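Excluded from the complex is one protein chain; the other protein chains are retained at their positions.
Letters A, B and C name the chains as they come in the text, with residue numbers starting at 1 for each one.
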Amino acid sequence: METRSANYRAMVQDIVDTAPFIQEVGIRVADVGPGWCEMELPLLPRHLQQNGYVHAGVLATLADHTAGSAATSLVAPNEYVLSAEFNMSLLRAAKGERLRCRAEVIKPGSRLIVTESSVYVVSGEQSTLVVKARITLAVLERREEP
Amino acid sequence: METRSANYRAMVQDIVDTAPFIQEVGIRVADVGPGWCEMELPLLPRHLQQNGYVHAGVLATLADHTAGSAATSLVAPNEYVLSAEFNMSLLRAAKGERLRCRAEVIKPGSRLIVTESSVYVVSGEQSTLVVKARITLAVLERREEP
Amino acid sequence: METRSANYRAMVQDIVDTAPFIQEVGIRVADVGPGWCEMELPLLPRHLQQNGYVHAGVLATLADHTAGSAATSLVAPNEYVLSAEFNMSLLRAAKGERLRCRAEVIKPGSRLIVTESSVYVVSGEQSTLVVKARITLAVLERREEP
Partner (left out) sequence: METRSANYRAMVQDIVDTAPFIQEVGIRVADVGPGWCEMELPLLPRHLQQNGYVHAGVLATLADHTAGSAATSLVAPNEYVLSAEFNMSLLRAAKGERLRCRAEVIKPGSRLIVTESSVYVVSGEQSTLVVKARITLAVLERREEP
């Protein structure tokens, strides 16, 4: 896929650095290319729900933010993206050392970008798919109110 | 709707008290009845994304957890619920003093409970719908692995 | 809600009359107003799946088309709508005399319109909710390719 912004890596990193909730949760960029992104989250007790599994809200946050970054990698410097529709299937309860998420753009539209995110829980050498999500983002101009 | 647990209020409060991520985000129970729940979140800078709006992950966390509590209000003492499917439409970018979410069970099944969550952003006397979500939860026995 | 087309009733009826698959399935307009629509489908053997219940595809067709008509009731004469995102929960297996669907716009955006559809199966005086759906439609100009 072709990006419209030579600077997309810096844009993706900058969003992570300046989004307080992503800092709070602890998500970081692992890698990014035109139309895809990978992010990671080392798991800590604060990410869990009452039974010791990762909270669905943590999984949603990671799936959504990685998808937004995959979409961001394609848009022009005067554009930004905002999640419009989000769905996920929680395939297995997640417990492990860290989460890894890969998001890919499946429809790089000029107004709507559709992405898919896969979230894996990683423990040692084992990686298990725990979430499949599809996120549709609206492409807006920087001067536009969302 | 009829609950199978006289003690459901305590169960819902107990889950909030013992779910570290819910404590971290700052979500609290506003009210709960058989088949419904309302939760609130006073908004702080840590809940935002890079443009100053509430992060989609915060909205998802609130929508999911309130739905789980609405479902919890119906199950038997030896059962618990786990989100299986989650979808949400982000209707408007959210900015304001606090979030309020109301979740209602629309299908109280013995194996699957289907719920709907509406999230409002509140500023002064104004309340604006920002998210509609539907969450389907699996009903499990306490001895069952998820 | 306010329509931008005085002629919306005729537009909604015209789409039903000229959409071959809607004629094939047998769906008809029951009522329509600005931001909402109701449609009906008398159930026949051809609508069923292998176990004698209404096929999920019939329910999806009715939920989608009624939602599209609710959205159509709001747009300008030089605009049309196209489904972009569709989700539904199948709450109960459907069996009965006819289906009735009510769709309502919950976000009347200029680019995206978000709707909710509820499908009921009706037998005699009894009406049972069988599907809840949320459909997001893109608003396009008539000269635009979809």
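Following the convention adopted for this analysis, contacts are C-beta pairs under 8 Å (C-beta built on N, C-alpha and C of every residue); 3 or more make two chains touch, one makes a residue touch a chain.
Because the structure is predicted, anything quoted here is derived from the model rather than measured.
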{"item": "Absent-chain contact - pick from C:Tyr8, C:Trp36 or C:Tyr80", "value": "C:Tyr80"}
{"item": "Contact footprint on subunit B, counting only the chain that is left out", "value": "84-85, 87, 111-112, 136, 138"}
{"item": "Sites on subunit A contacted by the missing partner chain, in the whole complex", "value": "85, 87, 89, 91-92, 106-107, 114, 116, 129, 132, 134, 136"}
{"item": "Interface with the undisplayed chain - residues on subunit C", "value": "14-15, 18-25, 45-51, 53, 55-58, 60-62, 64-65, 80, 82-90, 92-93, 145-146"}
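The rule is simple: only the chains that are shown with their structure count from here on.
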{"item": "Approximate Å spacing (C-alpha centroids) for the pair subunit B, subunit C", "value": "29"}
{"item": "Averaged-CA centre spacing for the pair subunit C and subunit A, given as whole angstrom", "value": "32"}
{"item": "Separation of subunit A from subunit B, taking each centre as the mean of its C-alpha atoms, in whole Å", "value": "22"}
{"item": "Sequence positions of subunit C contacting 2 or more other chains", "value": "85, 87, 136"}
